[in-house]
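Omission of a single protein chain aside, the complex is shown with its protein chains in their original locations.
In this document, chain identifiers A, B and C correspond to the written order of the chains, with residue numbering beginning at 1 in each.
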Amino acid sequence: MNTFGENIRLTIFGESHGEAIGMVLDGFPAGEQIELDRLREELKRRAPGGAETVSPRKERDEPEFLSGIFNDHTTGAPLCAIIRNTDVDSSSYHPELPRPGHADLAAQIKFKGRADFRGGGAFSGRLTAPMVLAGALCKQALERRRVSVQARILSVGGVDRSAEDFDYAVHKEILEARSVGDSVGGVVECVASGVPAGIGGLMFGGMESRIAQALYAIPGVKGVEFGAGFEIAKMRGTQANDPIVTENGVVFTETNHAGGINGGITNGMPLVLRCAFRPTPSISREQKTVDLMKKENTTIRTLGRHDPCIVPRALPVVEAMVAFCLLDAMCEPR
Amino acid sequence: MNTFGENIRLTIFGESHGEAIGMVLDGFPAGEQIELDRLREELKRRAPGGAETVSPRKERDEPEFLSGIFNDHTTGAPLCAIIRNTDVDSSSYHPELPRPGHADLAAQIKFKGRADFRGGGAFSGRLTAPMVLAGALCKQALERRRVSVQARILSVGGVDRSAEDFDYAVHKEILEARSVGDSVGGVVECVASGVPAGIGGLMFGGMESRIAQALYAIPGVKGVEFGAGFEIAKMRGTQANDPIVTENGVVFTETNHAGGINGGITNGMPLVLRCAFRPTPSISREQKTVDLMKKENTTIRTLGRHDPCIVPRALPVVEAMVAFCLLDAMCEPR
Amino acid sequence: MNTFGENIRLTIFGESHGEAIGMVLDGFPAGEQIELDRLREELKRRAPGGAETVSPRKERDEPEFLSGIFNDHTTGAPLCAIIRNTDVDSSSYHPELPRPGHADLAAQIKFKGRADFRGGGAFSGRLTAPMVLAGALCKQALERRRVSVQARILSVGGVDRSAEDFDYAVHKEILEARSVGDSVGGVVECVASGVPAGIGGLMFGGMESRIAQALYAIPGVKGVEFGAGFEIAKMRGTQANDPIVTENGVVFTETNHAGGINGGITNGMPLVLRCAFRPTPSISREQKTVDLMKKENTTIRTLGRHDPCIVPRALPVVEAMVAFCLLDAMCEPR
Partner (left out) sequence: MNTFGENIRLTIFGESHGEAIGMVLDGFPAGEQIELDRLREELKRRAPGGAETVSPRKERDEPEFLSGIFNDHTTGAPLCAIIRNTDVDSSSYHPELPRPGHADLAAQIKFKGRADFRGGGAFSGRLTAPMVLAGALCKQALERRRVSVQARILSVGGVDRSAEDFDYAVHKEILEARSVGDSVGGVVECVASGVPAGIGGLMFGGMESRIAQALYAIPGVKGVEFGAGFEIAKMRGTQANDPIVTENGVVFTETNHAGGINGGITNGMPLVLRCAFRPTPSISREQKTVDLMKKENTTIRTLGRHDPCIVPRALPVVEAMVAFCLLDAMCEPR
């Protein structure tokens, strides 16, 4: 299902080369002031065409608000916003040749050959634009509740934060991959500060469950971890347990291996998580595939204007999903 | 919310030292034959008291089926099963002293001091017993659909599969931790074979989203990854993309870095995932905490009969959550 | 699906002649005091065996609370309660002979012959016991929020409130029907007072939508109306519109044709609704049916101990469903 959330419900729709993509936010609190300029800034962080290392496609990504906002404030009714698909070139897609690393093959089977295959259709990274739009609305509401959400690149390909001049090293890594018709992945870390203690729920309603569900909806994510994450598996309990202390009437933990969440409930510490992105599957190198019509082995080159690395553009998307989950959980039933 | 699933709905209830724990499966297909002996075997795999390296608590874990089964077959009506809490010793819990690494502090805030704190209450690892029960029912139904789900330990503490005599090394690692009043974590890998291509859904309904949501409901999980997982972030696209080939009329991929899932939809390859478990938070070493009544720093020792490592007992739990998600997705709307 | 509710989720399970029936309330507010004696009183109002005009079956209906209550207060974790099926006589049920007016035929088709047919299985009126249990918990929570919910009989068969000595007339009508091996239906009215203005939601989340969904889950309900109901269709707007007035700072309406709900949202006036119950389908008169094995026309007499009229016992059930919907809506997201 394309609808997500317990108290606020986010529905995302659209296909890469269809008329428009968009989202509906149902249950968003009434009376929240919306600053449209800042929404557009967030969309720009995600949009291609902005730097040497990303796709030269121009996605104008100008949102149209159809409902739910009146006099610059949310009305409490479902808020729908759409983004038209404009700079679209559907000439280079061949439904009979599924692209390795893409959802083409799986989608054809699921939708009985009826999926809109152009540009990856509903599986396209373009669908992260309405995610960012929803997240930007949530971030403005969270700000007023003194919660901030911030993502950063932790690594790209073989380059991590231990590198000298990390930004430059990342830039070089991406350009190098592109120069050989290849692509690279990376890891994004996201921290949310100011999250109140006591939000989330039991079992399947725990914050990790909800956030992981949201993050795995982002195309290309193959790993999600919280706090010390996979490293915690190598620790001893004495090391992993965060000591509880109090100072000036505030109770907190000395370390934050739990990433701000115990038993699915926030504990007042910053929420910390990381997610791993695969290298962009669209590369210009020749790759093995199968001609589904002729039922024989063949090869394909994914032409078109593609990012050699989606990680820099993924930052606002990760923030968006985390922000949505936090606002959703903070709006829990009375 | 404690209810999970799209087409089959699993509701889990209970508290560690309450009357009983249990689960309701709603929407489970009618007419599935249920072999009760094999259900009990699955529960035994999870139960403590079975080996030197696990808790000496005796949890009899005898399930009572209250509804939904008639003449050894499912009726199509909601299936409820419960497990009584028997070998319970509530003497050693102190609600004013939150245990580090546990949900105690977060739960007190969320439930305004009303949570049943005994034995971790609704946050207890004991709640994995109804998970296993539900999963065992799903596994029997999956078997008839030729799908198998199998988990194994990948590492415990510092010991991984590269170790000589892995089982013995794991055993030693756990005993050694226990001998010093400490605990260890580990990583579990789960593989599902025979999964048909084309199940799952778009966005938030993708298989990774659904399975991750379920796995993070297991107490102690701090990381979940699919296919190549976090390693994929270091790869190039040429390496990460799974080449698509055909042989004898079957289309498959030469490698399986995607872990059997593209764009949230299964592609017919085995589903592969891993999850990281933290060391058991209950350790007998003195730890820092805060007396919430007196509002001052103090220390606590978590007495009681605890596992130095939950990883071995976690295998049927991970299988259960994966099995549930697969059957749920295979029962998708027509 | 057997799960219902937006903010509190009610799951009902069980079959008439299975081990037990019961319910899970998930999301019920933490810290609500529960008076068990008064819960039992509510169950008695629904139970058969209490009067001359109802079934002589003895349903002890003693609830067992398995989770979610600790020290007489709700814990915030899912609350499960069950009622054992005791006075059960399964000898007189023949799955091949669907009983007219019952769900037998429809259920056999839906569940491919696997439904537990004994006593109507999951379709039995017995499933209203967990409804009443859930409702009684909600009523106690509503009382503390100054909301009361009260149902009364409006008519039974041909006897309505215009009759002299209504209670006696109803009694006579029921006994007369029973004396000829027949049954009668009736109409129940329910009024909720003290409901705050502004609860409910848009569209499918409107109070009428939610309450109607719940009421139609009660076996035997074939009509539901709010305020002036079907009569409003004959009115003019001048008559149907409730004039809005203010007195001593309070805004209210002079009439209440809307039944306390406009556009799905409560307006602060008492909530008024009625529902129509069909005559009990189980009657001792010979009725036409089909032998599904032999595929030929035949007849059936529904023996067993049945109510000639379920309307008196339905009062706490209607109250329960309305109470649940009100508490659920009052616990709406912040």
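Everything below uses one rule, namely that a residue touches a chain if its C-beta (ideal position, glycine included) is under 8 Å from a C-beta of that chain, and two chains touch if they have at least 3 such contacts.
What you are looking at is a predicted structure, and each value in this text was computed from that prediction instead of being measured.
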item: Hidden-chain contact residue, picked from the options A:Ser67, A:Thr86 or A:Gln239; value: A:Ser67
item: Candidate in contact with the missing chain, chosen from C:Ala47, C:Ala177 or C:Met330; value: C:Ala177
item: Residue among C:Glu19, C:Glu225 or C:Glu319 touching the omitted chain; value: C:Glu225
item: From A:Thr11, A:Thr128 or A:Asn267, residue that would touch the chain that is not displayed; value: A:Thr11
item: Residue ranges of chain A at the interface with the undisplayed chain; value: 1-3, 9, 11-15, 18-22, 24, 26-27, 30-31, 64-68, 70, 73-80, 82, 110-116, 118, 121-122
item: Missing-partner contacts on chain C, residue numbers; value: 1-4, 6, 12, 98, 100-107, 109-110, 120, 122-123, 127, 155, 157-158, 177, 182-187, 197-206, 208-210, 212-217, 219, 221-230, 232-246, 249, 251, 253-254, 257-259, 261-268, 276-283, 285, 287-290, 292, 295-297
item: For chain B, the residues touching the chain missing from this view; value: 7-8, 27, 29, 77-78, 202, 330-334
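Definition applied: only the chains that are shown with their structure count from here on.
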item: From chain B, the most remote chain by mean C-alpha position; value: C
item: Computed distance of Cα centres, chain C from chain A, in Å; value: 45
item: Intercentroid distance (Cα basis), chain C paired with chain B, Å; value: 38
item: Touching two or more other chains - residues of chain C; value: 27, 77-78
